[in-house]
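To start, I am sharing the structure in question, which I have written as structure tokens.
The complex appears here without one of its protein chains, the remainder shown in place.
Order as written gives the chain letters A, B and C; numbering starts at 1 within each chain.
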Amino acid sequence: MNALGVVIAVVSVAFVAAAGVYVTAWIDLVLARAVAGLEVRPLDALIAPLRWAAATALKARTTTERPDAEAWALAPALLAALAAVGLAAVPLAPGLLAADVANGIVLFGAAMALVVVAVFLQGWSPNSPLPMIGGYRFIAQGLSYEIPLAVVLIAAALPARSLAIAPIVTSQEHLWNVVRQPLGLPLYLMAGLGLAFWGPLALPEGQDLAGGSSLETSGASLLLWRAAQLLVLVAVAAMGTAVFLGGWLGPLLPGAAWMILKTLFLLIPLIATRHFVARVPTERYVVVSWAILIPLSLLDVFAAGIQALMAAR
Amino acid sequence: MTLQALVFVAAAIFGIGVYGALSQQSFVMIMMGLELMLNGTILAGGAMWALTTGGSPKGQMLVVVLMTVMAVEAAMGFALVIGVYRVRKADITEKIKRLKG
Amino acid sequence: MILNVTFWAFSALAVFSGWRVFRADSMVRAAYWLLVSFAAVGVILVLLKAEFLGLILILMMGGEMTIMAVFMVAFMMNPAGLNPMTMVHRNSVAIVAGVVSFLAIAALGVFARFPVARAPVGIDPTRRLGVELLGDSMLVFQTAGVTLLAAMIAAVAISSARGRFGAGDEGSVEPDQLVPDTGAAPERVAGMQPGGPDGPRDPSPMAAGGHT
Partner (left out) sequence: MGLKTAFARLAAGAPARCFAIVGAGADEIAPWLRLDPELAIVDSPRAADVLLVLGRFNEDTLHAAAAVHDLVPPPRGVVSWSPGHEAARGLPFTDAVALSDPSEIGSAAVRLRDELLSGRRASSPDILPDVDPAPWRGVGPFGQGGAGMTGGVPYGRPLAGRANDRDGLKLDQILVRVGPFLPPFPPGLMLDVKIQGDVIQEVSMPAAALDDGSSVADEHHSSEAPGSTEAMTRFAAVQHDPFIAALMRPVPVADLELARARHHLAWLAEALRVSGLEAYGRRVLKLARTVRPEAAEPVDDLSRWLRRNLSLRWGTSGVGVVSASQAAALPGGPVARAAGDGRDVRSLDPAYQRLGFMPVVLEVGDALARWRLRVAEAQQALTLAKRSNGSVTTPSGLVEGLRGPMGARVSASTALVTMLPELLVGMEWGDAVTAVVSLDIDMAEAAVLHDVAAEGRAS
């Protein structure tokens, strides 16, 4: 790919990231009002995230007694950077890929593995007990979702015989992976919710911790942290689209349009879990993850392997 | 990015690892020293593969084996720390006078 | 040019962060400095076209260093470094050993003659590694896998609260070595139940008393 192509891809990833975060915040607000039994005013909801962001940006960044100040400042930026790398690994349209590496799936996995570091630092560094519990919780949660996430992604790469994502998309020309590997997408989405610490898996930031790992964060840091969290959610949905729903493949519409539609198709249920599913207790989640999700994901990868062998013969 | 430069950097990382593994009292910090030594080794292995083997996958194979060593080291290290701590309530080397049970 | 600048920048980062590991007061910082060192080496591996290995190294170390940080917090007496302290022994010996090993290896790298055979452009190292792993080096690969399995089992066995002959914190000694009186042995076996990781969720009896 030439330099111009890279620039175009990077710019489009930045645009998709900003738009994705905004749309996610909007959908969440609309759903919240609908569930709360309030009048849904989509246009008012369109400006509400901007109002919140403006008010938050005007607040000072406060500090606590003896925080790990550098790590605290780093954590939101790290989360945002990791989410952006995750999104950059996804081809948005044929040939439109910012992080053009031969091991896109591994790049995504590595970025998502480091999310644990960002959230733990966010919880640890304010030197305050409830955020610290939030940080600890996310370590337990992270070790539980990482393995199913990596295994189902590898299973999805098997039919393509490649770890790059564009070939994985094109390998779904005739049959999407969501059909070929029925276990894959549900497991991936469950792991993705944990990754974005959203909804039922918002364990580090639950209401029982009064906000948990971001309890002590204010001002621009808080704004960046929230945006980064939504960006993780967007990256999860986009990667899920590319790997399980055939990415840009589809009739009539241009590839990018299909990509956007399918990403929204995954994003909306992910966002909605926050309003319909209660937060699960940490310990029970960890037990279920190790006792059920990991064996299921292994089943998924074995089944995919057998299918790949049959196809090769 | 010559082989000399790469080996030089790998040696520096390895040397710091040696210092850490020998000087630290805390078990976990000693493990960090060992990991840093392995980090230097991985870098050297990667460099040798890229610049001296002509792309033979055997070189990468060595790095894979090194990573296995690192994983085993971490698993056994953590397990031993817990085991020793459980029996002796010690988390630094000085507190273990005898190595016998 | 850009490649060289990137390489030296990440090399400097890898060495600097490696040094910071042993100079950080906070245990969490020490663990994450080590992660930075690994990540920098991972990036250098990617620059060397060993893309898969570099990324896997970062992926693996992200999890491992987090576990290490939690270990440090759990076991160290002053994990956040709020109370500065030094925990080294034989410092000068260690410095000498470190410098000597650095010089020896660096000298080897500078003066030894290695065959020059760069990896050709246009090969797919990941694919070749995969073929190698499941082809010629199958045995090595399998051995590594079995070693990891053995390490997992051994780690669980060593760290488990219940030894073969009773609770680990009581020595886990064979019953007849411990007490000549055979009548006491069943009690010890019965004592295995509470306090284990999968025991009841109330804390061990020792935690309930003592602090008021």
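In this section, a residue touches a chain if its C-beta (ideal position, glycine included) is under 8 Å from a C-beta of that chain, and two chains touch if they have at least 3 such contacts.
These numbers were taken from a predicted model, which means no experiment stands behind them.
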Which residue of A:Ala60, A:Leu252 or A:Ala312 touches the chain not shown here: A:Ala60
Touching residue (missing chain; options A:Thr170, A:Ser218 or A:Gln307): A:Ser218
Missing-partner contacts on chain A, residue numbers: 31-33, 35-38, 47-48, 50-52, 54-62, 65-66, 129, 133, 136-137, 199-200, 202-203, 206-211, 214-219, 222, 274-284
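The rule is short, and it goes like this: only the chains that are shown with their structure count from here on.
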Contact graph of the chains (line, ring, star, complete, other): line
Among all chain pairs, the one with the most C-beta contacts: B-C
Gap in Å, rounded to a whole number, between the CA centres of chain C and chain B: 8
Shared-contact residues (touching 2 or more other chains) in chain C: 52, 56, 67
List of chain C residues in touch with chain A within their complex: 26, 28-29, 32, 35, 42, 46, 51-52, 55-56, 58-59, 62-63, 65-67, 69-70, 80, 82, 124, 126
Complex contact set, residues of chain C against chain B: 3-4, 7-8, 11, 14-15, 18-19, 21-22, 27, 30-31, 34, 37-38, 41, 44-45, 47-50, 52-54, 56-57, 60, 64, 67-68, 71-72, 75-77, 87-91, 93-95, 97-99, 101-106, 108-110, 114-120, 123, 125, 128-129, 131-133, 137, 140-141, 144, 147-148, 151-152, 154-159, 161, 168-169, 171
Touch list for chain B against partner chain C, complex: 1, 3-20, 22-29, 31-33, 35-36, 39-40, 42-44, 46-55, 57-58, 60-61, 63-65, 67-68, 70-72, 74-76, 78-83, 85-87, 91-94, 101
